[in-house]
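One protein chain omitted, others in place.
Our next item is subunit A:
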Amino acid sequence: MSIAMRDSWRLALTALLVALMLVALGQQARAQDATPGEANPGQEAAFAVPAVDADAWRQIRSGETDANFRDSRAESTYNLINASGETWRQIRDRWVSPFGAIAILGMLAVLLVFYLVVGRQRLDEPRTGRKLLRWPVLDRALHWSVASLFILLGLTGLLLLYGKALLRPVFGDGAWAGLMTGTKTLHNYLGPLFAIMLLLVLARFLRHNLPKRHDLEWLRQGGGMVGKGHPDAGFANAGEKLWYWLLASVGLVVVVSGLVLDFPNFDQARDTMQWANVIHALGALGLTAVALGHIYIGTIGTEGVLEGMTHGYVDESWARQHHNLWYEEVKGKTDEAAPEEEKSDAPSASRPPG
């Protein structure tokens, strides 16, 4: 009796459950029938994931990734979008490139005008024929090493920045590919060598380039261009000292940023590379422009100066005119300088006088 009652109770419960399931299934079936044909905004909104908000979107654009970022590419930390690349492109193409062209072409134009208007800085007095040792062979070797590396790096650097616009139309694909591959290889391998040589030359020339009080007066007179007579100058005048300290500051910045670019094997972030590239280009273009001035003053701009860096000896009257304080220091040593021997060594003994 009691067993039968229990059984019937179970039967009733089962029937109820089955009925409920049938009702539920029916509703689901009706819901599914409705889905394919017509839109059901309410339903989709119910299971759609919440939106990523504007802050998250800004974070994505910044290129930074958070702990819940996954990328199926091996060792990639590259976010969905990294807007800094476009910023770098705009800085490089809209500011750095025009700046460099203006600085370098502008300097060339200024030098040309200066040469045509003012002309060459002649010696005030005729050469005495007595020579003073100005640059020993080690100094000259260092100078010309850095100078030739600077010129090679400058030319290859300019090709990397402007070659596409200037030379690309002239070359066929093969020659262009060879030129640019050589350009990049030279630039990348000579760069570290330049870094070493620059440090050596800076160390070697430091003692000549410590600032002195009379340098201010030299600058105020524009190295003798303003007012009468020549301002005081020691072994190096204030202009040379400025060039030295420019290389010791901007030059080192260019070297360091160049090394950052040259050794991607240390896994620098892309942002680091972008900034290194902008700093490297700005510094190098600026230095190239100033170097043009240095080359002008050191060659055709001044009479009697280049021989100091080619053969090591300068004429006494040049020293008295341009570096009077240094001349006072070393004039006693004129006789020890063995000018005769130097003259016989010089391959271009027939330099045009004055």
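We adopt the following convention: a residue touches a chain if its C-beta (ideal position, glycine included) is under 8 Å from a C-beta of that chain, and two chains touch if they have at least 3 such contacts; residues count from 1.
Everything below uses one rule, namely that contacts and distances are computed from a predicted model.
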Undisplayed chain, where the name is taken from the UniProt record, one of "Imidazole glycerol phosphate synthase subunit HisF", "cytochrome-c oxidase", "4Fe-4S dicluster domain-containing protein" or "FAD/NAD(P)-binding domain-containing protein": "4Fe-4S dicluster domain-containing protein"
Chain not shown: contacting residue from A:R10, A:R122 or A:K164: A:K164
Of A:E64, A:D139 or A:D262, the one touching the omitted chain in the full complex: A:D262
Contacts of subunit A with the absent chain, listed as residue ranges: 39-41, 44-45, 48-54, 56-57, 60, 68-74, 76, 78-83, 85-86, 88-89, 92-93, 159-161, 163-164, 168, 173-174, 176-177, 180-181, 183-184, 188-189, 192, 261-265, 267, 270, 273-274, 277
